[in-house]
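A single protein chain has been omitted; all remaining protein chains appear in their positions.
In this document, chain identifiers A and B correspond to the written order of the chains, with residue numbering beginning at 1 in each.
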Amino acid sequence: MPEITYREALNQALAEEMERDESVFLLGEEVAEYDGAYKVSKGLLERFGPRRVVDTPISELGFAGLGVGAAMTGLRPIVEFMTFNFSILALDQVINSAAKMYYMTGGQIPIPMVFRGPTGAALQLSAQHSQACETWYVHAPGVKLVTPGTPADAKGLLKASIRDDDPVAFMEGELLYNMKGEVPDPDDGDFVIPLGKAEVKREGADVSLITHGKMVNLALQVAGKLEKEDVDVEVLDLRTLRPLDVDAILASVRKTNRAVYLEEGWPYVGIGSQIVTTIQEEAFDYLDAPVLRVTQADVPMPYAKNLEKLAKPDADRVVAACNRVLYRD
Amino acid sequence: MATKVHMEALSPTMEEGQIVSWLKSEGDEVSNGDVLAEIETDKATMELVARGEGVLRKILVEEGGTAPVGDVIAVIGDEDEDISDLVDGDEAPDETDEAEESEEDADDEAEAEPEAEEEPEEEDGEKPEEKETEAEEEPEDEDGKEAEEKEPKEEADAAPEKADAPAAGDEERIKASPLARRLAAEEGLELSALEGSGPGGRIVKRDVEKAVEEGVPGEAEAPEVPAFEPAAEEDYEDVPLSQMRKTIAKRLVESIGPVPHFFLTVDVDMTRMVDARARINARLESEGIKVSYNDIILKATAMALKKHPECNAHWGGDHVRRFNRVHLAVAVAIDDGLITPVIRDAHLKGLAHIAQEVRELAGRARDKKLKPDEYTGATFSVSNLGMFGIEEFTAVINPPEAGILAVGGLEERPVVVDGELDIRTRMKLTMSCDHRVIDGAQGSRFLQTLTSILEEPLMALV
Partner (left out) sequence: MPKTETQDEKKTDANDGAEKEGGDEGIDRFDREQLHHFMREMLLYRRFEEKAEEAYAIGKIGGFCHLHIGQEAVALGFIGPLQEKDYVITAYRDHTQALAKGLEPGPVMAELFGRDGGVSRGKGGSMHIFGAEQRFMGGHGIVGAQVPLAAGMGWAIKYREEDQVCVCFLGDAAVNQGAFHEAMNMSAVWELPVIYVVENNEYGMGTAIERVSAVSIEERGEGYGVPTHSVNGQDIIETWSFVEDLVKEVRDGAGPQYVEARTYRFKGHSMSDPVSGTYRSKDEVEEKKEKEDPISVLRERLFDAEIMTQDELEALDEEARKVADEAVEFAEDSPFPSEEELYTHVYAELNEHGRLFMDGRDR
């Protein structure tokens, strides 16, 4: 299987889907002539022309709404946010228009569209550019949320998201774009990963380390570290946060009897809160320890390098949490 | 085309409104937007405007009257238009037939009417559905979990809590992970026999495994669960609440507090009973028994209740319990209050028996020597203030009973009988009814029976 970057995987998915379906178009800041702020849309303008690859003014609320309006007529817009931090301006159109339209119309008007871009912190981008935005999107029924952590998942899930008839928030990671991984060759057929299917990225028997998005890679790193101490960590990558693969979570917890949730975002009503709730509701009798979470510190992201490092979840914290649920401390 | 004038919600929270004044009279020309009436809402006096044109044909609720939001209170139409469709059925209750549907009608018109109109609405609407969902959801949630998971959990929970751990402070509680509890139960180990190695001494999986390996004996005897014995069948009938009954209950409670009282008063001609009592007492004199009017009323009440079990009832929250036996409470004033000894099976007892029993119970009541079971368990109460010269009064219901009879004094009064002025002995009875249980017509029928017995003592034989 060829190794390509996460960025290339996304680019392939966009191109393949635009090729496949005339109603798909890409809209966002710097996506066309600049080739994308993170070069995800590189070459698409040349290939598909300015009708289908559209540079917008800096009007997140406006062009998100324009995308929803176009979707109301049956088109399949892909709205790129330069980062999801900027999408906070557009949340009215996401939450009030896109998420609710199908319901408010009694099933008359679906919104088949994708909002995509990077989420979470990169390096020293400080408070306003380092937020993990998953909770804001996953909170509203009507929206689906996809968070690929590897190049293969990025491609397969983006293709599924574009084909989905609901509004899908597709959250990437700035630090992931250069990451390389094996992705099936386009010539070997259509590579689509269905939404709602978690993946065990590493099998293990002692503790379930459950996570999503960029943090999958940290989780695998921690698993490697603990292996040396004879602790067998299972890494479960949720991949899609709505629909949520509850069966996969429960199966893993029933096997290991203990779980840690790892996420980039803030703890308060974060994604982990839901996962912990689900586990205690549905696998209570299988727990040998409370479920713990490792998250970002409950503060805005600081700029100073040392403070930033302190604020982000890191391997040591994850190891410590695993040890605690294993009663190893 | 005729237009119904509705009582409108003139404030967001208004449920009913009182007509302060009609600014148009029947026969007045009305155009769209004219102010028809001033309405007192729960907050302020507001204007009700016309939503039709023509002539104000009929006013259905007079000044001072009250109507719930949505009720038709007047009709606007053309001068010669037939509006009988709109006026009938919205107007006074049907006077001719009170057999089936007249339960509500016998009650105060203004109050009963809207209920009758609104209830079917609500039944179509959300209320019953909501109820059903709630009722269904809980069991379904439980079922959702696999039986496999459920059973061990129950055993594990039951064992430590009942056998090992008295419900004392936190220190006594055995800390164990949910998994450890389940495994211990499966292995037949008592948690109290295990050492916890987790934080704060929590027993975790490895502790159970260790105990199994090292053979620590433990017996987890399933605690005896006492078999559930349904209460023996009693002499009563539990009537499930109809939607209408639930609605009446809810609405009336909202209107006047936990027990929605209403009152029915009859003026009873006791002339014949005075005579009858004199004769009874003459015959009982040798036995040293004297029957009071109150005893007679108790006896008659018991007989009437036997015929009207719908008034011999308790409010049970989710049902109405109608008793086949009559246990009558008699309010007895004592030095620092009031106590209500109960004549059990009053419907089976003769007048002399009742008279003696009342005297005996009242005596011990004043000495505060009644046992609890002698002043509880009544199905209906009677309170008599006639001896204090009270002509009539209303008594407060003693829940869960649904009715109480307030007895006024006997009094000679000039009354017209068959067109002639006559002097008769009269007495007023006021029955307080719990509207959740008893409707106006039901209470009235009971009072009719009671009155017929008191007015014609021979009826006691019928």
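Methods note: a residue touches a chain if its C-beta (ideal position, glycine included) is under 8 Å from a C-beta of that chain, and two chains touch if they have at least 3 such contacts.
From a predicted model like this one, the values you see are computed outputs, not experimental measurements.
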For this session: Pick out which of A:G36, A:G196 or A:P313 touches the chain that's been left out of the picture.
Result: A:G196
Exercise. Which listed residue (A:L244, A:L262 or A:V319) would be found touching the missing chain in the intact complex?
Worked result: A:L244
For this session: Among A:N11, A:S97 or A:T211, single out the residue that touches the unshown chain.
Result: A:S97
Problem set entry | Residue among B:L23, B:V69, B:A193 or B:V212 touching the omitted chain | B:V69
For this session: Out of A:G28, A:G65, A:G117 or A:P313, point to the residue that touches the absent chain in the complete complex.
Result: A:G65
Seminar exercise, completed: Contact residues on chain A toward the hidden chain run 25, 51, 56-57, 59, 61-75, 77, 92-93, 96-97, 101-112, 141-142, 144, 164-166, 194-198, 240, 242-246, 274, 278, 281
Exercise. In the full complex, which residues of chain B touch the absent chain?
Worked result: 1, 6-10, 12, 51, 69-70, 124-126, 129, 133, 137, 140-141, 144
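Here, only the chains that are shown with their structure count from here on.
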Problem set entry | In the complex with chain A, residue positions of chain B that touch it | 145, 149, 152-153, 177-182, 197-199, 204-206
Exercise. Considering the complex alone, what residue numbers of chain A touch chain B?
Worked result: 257, 282, 284-289, 327
